[in-house]
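Take a look at the structure below.
For this view, one protein chain was removed and the others were kept in their places.
Then we have subunit A:
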Amino acid sequence: MEIILSLAIGIITASGVWLLFRPRTFQLAIGLSLLSYAINLFILAMGRLKMDAPPVVDKVAEANPAAFADPVPQALVLTAIVISFATTALLLVLLLAARGLTGTDHVDGTEKTP
């Protein structure tokens, strides 16, 4: 499982980084979304993999931390998901506004003729 998840993180990261270098704003938006998947998985992986762990603690018995998936990366990722949603929304609107103002969807706002 570790190998698969590492490969998954690697592939998504590579796709995302490639898109970051592209000249079109939409490519940038997709690239950032892909990167945020990779980073979220990466953060989760920092808590090590745990399968079939109970999602909630028991009210009566004292909770045994070893039995649960690490909650800290999860809390971080939950925050990250929401924030990356917000940044994607902002980026999208920004690129639409930039496109309307500059007449191009190039990331620099000007089309460079080679």
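What we mean here is this: contacts are C-beta pairs under 8 Å (C-beta built on N, C-alpha and C of every residue); 3 or more make two chains touch, one makes a residue touch a chain; residues count from 1.
Keep this in mind: contacts and distances are computed from a predicted model.
Visitor: Name the absent chain as its UniProt record does, using one of the following: "ATP synthase epsilon chain", "Fumarate hydratase subunit beta", "Carbon-monoxide dehydrogenase small subunit" or "Multicomponent K+:H+ antiporter subunit A".
Guide: "Multicomponent K+:H+ antiporter subunit A"
Visitor: Which parts of subunit A face the unshown chain closely enough to count as touching?
Guide: Contacting residues on subunit A, toward the hidden partner: 1-27, 29-31, 33-34, 37-38, 40-42, 44-59, 62-65, 68-72, 74-75, 77-79, 81-83, 85-90, 92-97, 99-101, 103-105, 107-108, 113-114.
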